[in-house]
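One chain of protein is taken out of this complex; the other chains stay put.
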Amino acid sequence: MRQITLSQAVNEAIAEEMRRDPKIFLIGEDVAEAGTPFKVLSGLVEEFGTERVIDTPISEPGFMGMAVGAAMTGSRPIVDLMFGDFLFLVMDQLCNQAAKTHYMSGGKLKVPLVLRTNLGATRRSAAQHSQSLHALVAHIPGLKVALPSSAYEAKGLLKTAIRDDNPVVIFEDKLMYNDKAPVPEEEYLLPFGQAAVLREGRDVTLVATSSMVQVCQKAAELLETQGISAEVIDPRTIVPLDEDTIVGSAKKTGRAVVVDEGHQSYGVTAEIAARIADKAFYHLDAPVQRIGAMDVPVPFSPALEDLTVPTPETVAERAQQLCKGEI
Amino acid sequence: MRQITLSQAVNEAIAEEMRRDPKIFLIGEDVAEAGTPFKVLSGLVEEFGTERVIDTPISEPGFMGMAVGAAMTGSRPIVDLMFGDFLFLVMDQLCNQAAKTHYMSGGKLKVPLVLRTNLGATRRSAAQHSQSLHALVAHIPGLKVALPSSAYEAKGLLKTAIRDDNPVVIFEDKLMYNDKAPVPEEEYLLPFGQAAVLREGRDVTLVATSSMVQVCQKAAELLETQGISAEVIDPRTIVPLDEDTIVGSAKKTGRAVVVDEGHQSYGVTAEIAARIADKAFYHLDAPVQRIGAMDVPVPFSPALEDLTVPTPETVAERAQQLCKGEI
Amino acid sequence: MAAKSATKAKTASQKSKSNTEAYLRMYRQMVRIRAFEDNANQLYLSAKMPGLTHMYSGQEAVAVGICEALEDTDYITSTHRGHGHCVAKGAEFRQMFCELLGKEEGYCRGKGGSMHIADQSHGNLGANAIVGGSTGIATGAALSAKYLKTGAVAVCFFGDGATAQGLLYEAMNMASLWKLPVIYACENNGYSEYTKTDEIAAGSLTERAKGFGMEAFTVDGQDVLAVNELTQELVARCRKGEGPFFVELQTYRYHGHHVGDINRTYYRSKEEEAEWKDKRDPIVNFGTWLTGQKIVTADDLAAIDAEVKADAKAAVDYALEAKYPDASEVTMHVYAEAS
Partner (left out) sequence: MAAKSATKAKTASQKSKSNTEAYLRMYRQMVRIRAFEDNANQLYLSAKMPGLTHMYSGQEAVAVGICEALEDTDYITSTHRGHGHCVAKGAEFRQMFCELLGKEEGYCRGKGGSMHIADQSHGNLGANAIVGGSTGIATGAALSAKYLKTGAVAVCFFGDGATAQGLLYEAMNMASLWKLPVIYACENNGYSEYTKTDEIAAGSLTERAKGFGMEAFTVDGQDVLAVNELTQELVARCRKGEGPFFVELQTYRYHGHHVGDINRTYYRSKEEEAEWKDKRDPIVNFGTWLTGQKIVTADDLAAIDAEVKADAKAAVDYALEAKYPDASEVTMHVYAEAS
């Protein structure tokens, strides 16, 4: 199968969907000629014109609100939020308005919009350009949250997001934009709420989101050399969450480590770990482990930044301790 | 001991601290003559004048940002955010600025401010005036988060918050403003990170925050009539979290139910339950249970709204099932 | 009764009497709003209504003057003080009262209540409990209208207090850059909650809008004809791509900030209230003008008043008896199903 980058996958997903449905438009900062700072959207304005690929002023709350209004009235906006850290600026329009409108209107108004943004540290971008804030939006009913972990997921999940009649927040890992993965030429969509079992294993389940999927796959390789068979599961969407697959795996292996790049406390690892600990309680041989990013603002210095995120080694070590009964 | 309302307790805490430290000022909407819509601040402008009790325009992001700047430069602002739901408007200034400034400056700048706001549903205020959003700020390193559960805690925790050199978010339960509790005449402060054991018990631990403390105390009474002895623990602050007391109790009873009024998914119950399930793993007789608010926007209709929040009955029932080995 | 605006709208008295039907509709709609609010207030005072609500009484000429210049396919966004906009844009009493009482037959199946009432069948995208929260939404509806080439116009209603929200300026900037068909209708009723406008707004609201490259007008919000005329002109210009516009409507709320705000002399005087009610009531003055111009008789108006009152009473009675949504509804509509 051909290999394309995550960036190309996103670009293709949007282009295909925009060709299919004239109601879709793109809106955000420097999305047109510049194709975003990450160059993810290059070429789209040339194909679809500036009416459908709309450059905005630096007004995140404003264009987020406009997307909500546009979505309520027949358009299907895709909002580009340059950095996931800017979510804090759009929370009111996203969480008080977009997320609640369908419910508050008794099902009469719909807000079909996609908010594309990103997560991930270790780019030396410091505390305001490195956060992984997906836990925050996952807490708000009415929003769906997708976390693609490769070009393949990025394309399939984004296309599903665009066709969804609800506000969907999709986080791309900005360190992965140039990573290639096999992506079919033919059209495909990936359903929400279906986890992928990326690697089967017997001894321990590694549940990994987004950027942490690669980390956990490498950890699984390390573990294999130590004779430990790890199962790697990627939930793909955290809202809806495929609890069955995750819990089923933990029941099988009896051990689980949940790995996510958001801050650990009050983050995604808590929810997934709590569910496993509850639903697989009688099958667990050891406590569910969580490895999130450190509970610190992301430091600039490379000497510090790399310490804050989970690595294959830290994951493998924890899994090993778990399997050895050391925890 | 004299009994005063939560509202009076907050008022006293602020007045005492403002008398002690001239650097403290209050800022927010209708905090002066009107004393806020909840009348919590009545009388303060009369004592401290409009220089120290500052009415703002309806500019939550703006006055939040100003409080950050004021705190960085020698003042100690107490920000009044009329409804917890408006947190979404101030997230950038609170989470990207206030929370990170001390760290990003390598410890040189400090942001000693208090953000007072509230939580709680069942006031028939619908989806944008009823949220309990404390989980969101608890996820952000650099912020401390306090959840008083009575007038006593409200006064003691607020005074501690005001003296803290970090940004502290304190959530009052708006349904509790008129509830009285014994509050000493003498000055006292309640330390952060120290949970209160409100009731000792043998069979099950109920961990309850804020509005859910009363609910769990009533649940404990119901359970007692069924011969079940419940321990009730109020963490008081969720950042820092007194893990030792909570885990210690769960180890003792072997069973725990965590109850919180935020949405259940990706909320506070997840963090606390995950920690108990991890640290008390080898002492648990049954899976840790979580009861949060339903994962739905808060509906207006009384017929629906009351279904969304935990009640003494639902908590007692769950605890009972747990103790009977039905879960 | 003339627009104080920079526009050259003719004054009402210069207009011919040929518009009788339109005049009567405006009169009736204003009376309907007043009747709705009187009943809502009573429901609150008699503890039959859950929660709080914000009365629109006194501001009727704004909602009616504007909405009568719009089609059903045009959009409005509304505020926490939104009953007037909802009625003016075409909503029915029954579904409105049902909504206020949390009943299943309400416009939002009881899930929204007073502060979120919406009526998408008439283009009302909803009241909003976040002050200023709908300014982006209205602007987005206008973007959508332009993008989908529907010809629709969006009106964004908001109060003087909402002018303190930065979102408004972000939205106005984009509307102005992209020439969107949106009218920012600022209902300046002199207060936000318990605070006078000049304590919270520096400079001038219309000058601000002009700074964002937008034509801005000030109009007497108690004069339904002035409001209507100006809006007609601006709507027509919006449809020709000459938008956006900003309009400051000077008006007054008769009640407190919300129904529970009874003792309010500490922030505004009884004399001031009396002045507006006695001399500038939009319904009374318009009625006087209608009879003065011999367009209708006082009896005609009294008949309308009586009819509307009866309608409102019947709707309230109906809503009080109507059933609450089933418990199963609580988890419905969190997400839209695939269509």
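Miscellaneous remarks
All chains are identified by letter, namely A, B and C, in their written order; residue positions are counted from 1 within each chain.
Criterion: a contact is a pair of C-beta atoms (placed from the backbone, for glycine too) under 8 Å apart; a residue touches a chain by one contact, two chains touch by 3 or more.
On a predicted model such as this, the values are computed, not experimentally measured, just so you know.
When the full complex is examined, the chain removed from view is found to touch A, B, C. Summary of contacts with the chain left out: across C:C86, C:A145, C:A164 or C:A336, the touching residue is C:A164. In the complete complex, the hidden chain is touched by one of B:P57, B:G120 or B:G262, namely B:P57. Annotation: of B:Q8, B:T36 or B:Q97, B:Q97 touches the absent chain (contact as defined above).
Touch with the hidden chain on the side of chain C covers residues 164-170, 172-173, 176-177, 199-204, 207-214. Where chain B meets the chain that is not shown, the touching residues are 23, 25, 51-52, 56-57, 59, 61-75, 77, 92-93, 96-97, 101-110, 112, 141-142, 144, 163-166.
Residues of chain A that touch the chain left out of view are 29-30, 33-34, 37, 55-59, 61-62, 85-86, 89, 123-129, 294-297, 299-304, 307-308.
Heads up, the rule we're going with is that only the chains that are shown with their structure count from here on.
Averaging C-alpha coordinates per chain and comparing to chain B, the farthest chain turns out to be C.
Centroids built from CA atoms put chain C at 41 Å from chain A.
The centroid of the Cα atoms in chain A and the matching centroid in chain B are 30 Å apart.
Between chain B and chain C the centroid-to-centroid distance comes to 37 Å (mean Cα coordinates, whole Å).
Chain B has residues 85-86, 89, 126-128, 294-297, 299-300 in contact with two or more other chains. Residue positions of chain C with contacts to 2 or more other chains are 108-112, 116, 128, 130, 133, 166, 334.
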